[in-house]
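First, the structure itself, so that you have it in front of you.
Shown here: the complex without one of its protein chains, the others still in place.
For clarity, chains are labelled A, B and C in written order, and residue numbers in each chain start from 1.
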Amino acid sequence: MTGLAQLTRHRLFWPIVALVVLLLASTLKSHSFLEVTVRDGHLYGAPIDILRRSSILLLVALGMTLVIATRGIDLSVGAVMAIAGAVTLTQIASSPDPGAVSTVAVAMLTGLAVCLVIGVFNGFLVAVLGIQPIIATLVIMTAGRGIAMLITGGQITTVTSAPYKTLASGFWLGLPVAALIAGVFFAVVALVTRRTALGVLIESVGINPTASRLAGVRARTIIWTVYVLCALFACIAGFLQSSNIMAADSNNAGLFIELDAILAVVIGGTSLAGGKFSLTGTLVGVLVITTLTLSITVIGIPVNAVSLFKALVVIVVCLLQSPVVQHKLRARRRQAAPVPVEVPA
Amino acid sequence: SSGDDKTADPGSTSSEGSSGGDAISVGFSQVGAESGWRAANTKSIQDTLTKDAGFDLKFSDAQQKQENQIQAIRSYIAQGVQYIAFSPVVETGWDAVLQEAKAANIPVILTDRAVDTADTSLYVTFIGSDFVEEGKRVGQWVSDNLGTEPINVVELQGTTGSAPAIDRKQGFEDATKDNANIKIIASQTGDFTRDGGKKVMEGFLQANPDIDVVYAHNDDMGLGAIEAIEAAGKKPGVDIKIVTIDGVKDGMTALADGKINYIVECNPLLGPDLAKIIKTLHDGGTVEPRIVTQDGAFDQEQAKAALPDRQY
Amino acid sequence: MMTEPNTTPIVEMTGISISFPGVKALDGVDFRLLPGEVHALMGENGAGKSTLIKALTGVYGIDSGRIVVGGVDQVFAGPAEAQAAGISTVYQEVNLTDNLSVAENVMLGHEIRRFGLIDWHATRKAARTYLKALNLDIDPKSSLSSHSLAVQQLVAISRAMVVDARVLILDEPTSSLDSDEVARLFDVIRTLRDQGVAILFVSHFLEQIYAISDRITVLRNGSLVGEYTPAELPRVELVGKMIGRALEVLTELEGRSERAVVDRSGTPFMQAIGVGRRGSIEPFDLDIYPGEIVGLAGLLGSGRTELARLLYGADHADSGETLVSGQAVKLRNPRSGLAKSIVFSSESRKTEGIIGDLTVRENIVLGLQAERGWMRRVPRKKADDVVAQYIEALGVRPANPDAIAGNLSGGNQQKVLLARWLATAPKLLILDEPTRGIDVGAKAEIQKLVADLAAQGMAVVFISAELEEVLRLSHRIAVLRDRHKVAELVNSDDVTTDVVVDLIASGGTSA
């Protein structure tokens, strides 16, 4: 009983419940939903699909988590994805040998370089000029898609290149390459933030920038760094996205992904007010959102009700997670005296 | 109801100043650049209404926002252009601003999408396609060629609430409702994008083991669906038939490759027609109030033949 | 002194208990407050004083117990309700909004209205009157954030006067004030008491307690020790009751500690030549030798904090030159100070010190970590050792490295902050009001620590609102007035508070 109570009190309990409910609902509708079979020598099935699809959002949310931890926000991620796809695919398309690994590698490096510049630019506006993050990144959010379209000439650039296609559609050891890529980045970020002091310094800057600066923390450098990282992760997400459809669609690549990413971060328990962040939480948040989109199709929610359904899920998860409801549930279970509302001194 | 006649003047007085020479000044307000089709449409207009052809084109992109479009049209009126052309974002809500244009004696030409107004004197003509008709033609082809035995159809809808999505859905349903063999088993929005098309198709494939036909409201979603079908280990165009609307280059290529089965064209090259209409009006002529473009339709063989000369 | 005691308490709290995760902050505490008395609440850091106050005003819900106000059972949902019931409170940390002006902060929620709309002219005028009552002649239109912490504390007190209160609660109102301000505040308190207002007063300054209070309640570790009158409880005994054992603190505090002789023949560790910053402090010269404690004396707002910030690089100077160990350095940001082994502990721990949501461990290690850069994390083992050492040395309570620092009592936060800087083993330690809000026992410990560190060769700059403390510790004293360094004198037994006060008053000419 106390074990269960402990469990329900965990921050990620309700998001995980939501995940399970969505999976169950989908299975009820389509009985083979949770089945994973081997097809063409790799795993196939909805769970694998969810993993593969999560990769893009996970990469974006990963960077977003770090940015949010410093009290910032990055609205430009979608545009950065578009630019990454545009730069890379235009280069691959114009090369004489689009199928060569070297072509793809060079093109991707160029994409990374361009996104790096954008990240540096965002970081400069926020950390050095002190422009509010939301407005600083709005600049690239607006102009970025224009830049991407400029690169592709306003067209959707389609390519055929086997190595590039592998990024999103390939399998390695039976698992989707995209999921592996995202997984590796996730692990690296988790390791770096928790094994070095980066994590705690990011949190410290997010909680109290003035005090951190006085404590000698390089607040400016740290903030700058997280925007660069965020752009780089978005860039890789852009690779995966463009590889997924084998086309650079500057207008639609990563459209509104910033909202999904922020939602994932917050469902995962990281506060938009900065400070403590949880990468595991972000992972759970990403899985919830990806599953939600897939199950909308599988369950067969009518087109006009999709938004309502999304609203419902978000509201229910957040309500259940909220301190007040948690407290009510606990009190009900234990029939105990009210616990004081915690107010920091 | 607005009719502020006193400000009607700037149209004629300032056009001399701003346009220079004998060039005909035209303000064109585009919806946005949301798809390959739209990009081709924009390019066609910008390439036709050039200085050399005797036009002074003012172009603006409304980024899918009606307010931007209204703002742009008002600004054209203020700038005193001689003609205004635009592709409305929505069908409704143009009366007031068109009244202003009318009061300023600026003829208005609608391209691609129609407006919903009781007062047809507000615009000179509409030139473009008929979305319902497009849906019907696809539906008819499916009914005639595939609907001879029971088939399951899934539909990839355009952006929820947008006119093409509503009309193309409507047209298809109208054309197929009498054929008992055709069953639409799922319908979901793919937002007119490849990514959306692929995502939704993946879901459809998970939920329904026996899909026979995919009806996509545009080529891009159809192309996305191809990716999903291939990833699921099936052959697009063979195991699952695909029918779409638009006929952009990538779509036509896929059609020629046998991955799509039928495309109803929605011609984006409205530039030449628009130029012709404006010239006619400028020379004092009259034009038909509604000019529906001659759209083709292609099956795989026709696509192979047509592909080499496609401009977009 | 005492007015006729009214025997029916206006506030009566019985059996109050409150627990936080891992801490029982209050355990069945009884407390009563009579109209027309000044009641001191005493206890060590973390004893539960602030918590008891917050329980009364509804900031925290209570686990058990009963609160009767004016004869009625009350459980306030929050400070707003308590205020409506006539309880006006100044909480321990300055709780004002620094984005608004002084007048607004004083009058928020009580603005004077005409025809339903705020009459700003009248409101400002009223604010000015309340500020004047505390001798605070500042422009009510000026932004609160432009004032030093001490001024902000006075503004917070003025605010409490606006409510026509039956009960006035002051949680460590004097921690940043110097003796003039304290005297002025006491005048106001006495007037209110004579009008029948019940006053609850918290302070760690024993002299103040004995000067003003009619009754003393002592808490220890969340439990009630007892209620006394000052007459029946001499200081030594009071301290004994607070700490739970008799201590020779007082003797130690009062007797002047042995001052080591400082060798001033070598190069100073730090040499400031004509360092100044427009609008905050006029150019000054200052030499600080290894092993020397330099005290800064001056009145509120005299520029001590400003001077200290320049020495660290928290602000960068726009004139003058700084030498560290004889070499010219540019201190443009805190990091450059830190790189030279200079550290600065700010007076305002809430906004410039503690990182509230991080643990005690993380807060202590932060300075060390900042020095090493993000790549080289302080090894866990080393962190644990350092943290354990300072928790022990400074008596941080609860002695739990994983406690969230923001939840610690004010005094304990201050100790954590000190620990952060001591852990970096600095060569120059700049302490701006390090003993603010620290209990008598811990204060003695900290003073001893500072003296020991200096004896081992550390240079120290020491700022305190308490002149005695400065005199007791420093080898040399720099006197500031109106953001000018007006004098500098070597400390000796002849130097008394009067000497320094004279210096301040005369602007350095009498020395």
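Everything that follows uses one rule, which is that a contact is a pair of C-beta atoms (placed from the backbone, for glycine too) under 8 Å apart; a residue touches a chain by one contact, two chains touch by 3 or more.
The criterion applied here is as follows: contacts and distances are computed from a predicted model.
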What does the UniProt entry say the missing chain is called, choosing from "3-oxoacid CoA-transferase subunit A", "Tryptophan synthase alpha chain", "Sugar ABC transporter permease YjfF" or "Na+/H+ antiporter subunit C"? "Sugar ABC transporter permease YjfF"
If the full complex is used, which shown chains touch the chain that is missing here? A, B, C
Would you indicate which residue among A:V139, A:L175, A:V192 or A:L329 is in contact with the undisplayed chain? A:V139
Missing-chain contact, candidates C:L96, C:A198 or C:I391, resolves to C:L96
Among A:L7, A:L34, A:A162 or A:L319, which residue is in contact with the omitted chain in the full complex? A:L319
Of C:L41, C:V69 or C:I138, which sits in contact with the chain we cannot see? C:I138
List every residue of chain B that touches the chain not included in the displayed model. 1-2, 4, 6-7, 10, 14, 17-18, 27, 30, 32-33, 39, 42, 46, 57-61, 63-68, 70-72, 74-80, 90-96, 100, 116-117, 159-163, 166
Where does chain A touch the missing chain, residue by residue? 75, 125, 127-132, 134-136, 138-150, 154, 205, 209-210, 212-213, 219-220, 223, 250, 259, 262-263, 266-267, 271-273, 303-311, 314-315, 318-319, 322-325, 343-344
On chain C, what residues meet the omitted chain? 59, 78-80, 82-84, 89, 91, 95-100, 104, 108-109, 111, 113, 116-118, 120, 135-139, 141-143, 145-148, 151, 159, 163, 277, 279-280, 299-301, 306, 314-315, 351, 482
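Just so it is clear, only the chains that are shown with their structure count from here on.
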I'd like to verify one number: the distance from the centre of chain A to the centre of chain C, where each centre is the average of its C-alpha atoms, in whole angstrom. 44
Rounded Å distance, chain B centre to chain C centre (Cα mean): 71
Just give me the whole-number Å value for how far the CA centre of chain A lies from that of chain B. 34
Among all residues of chain B, which ones touch two or more of the remaining chains? none
Would you pick out the residues of chain A that each touch at least 2 other chains? none
Taking the complex as given, what residues does chain A use to touch chain C? 195-198, 200-201, 203-204, 207-208, 210-218, 222, 275-276, 337-345
Can you check the complex and tell me which residues of chain C touch chain A? 18, 20, 50, 54, 59-64, 92-93, 314, 333-335, 337-338, 343-344, 346, 351-358, 362, 366-367, 369-378, 404, 406-410, 420
Mind listing the chain A positions that touch chain B in their complex? 26, 29-30, 32-33, 39-40, 44-46, 49, 53, 149, 154-156, 158, 169, 241, 244-247, 249, 251-253, 255, 293-300, 303-304, 306
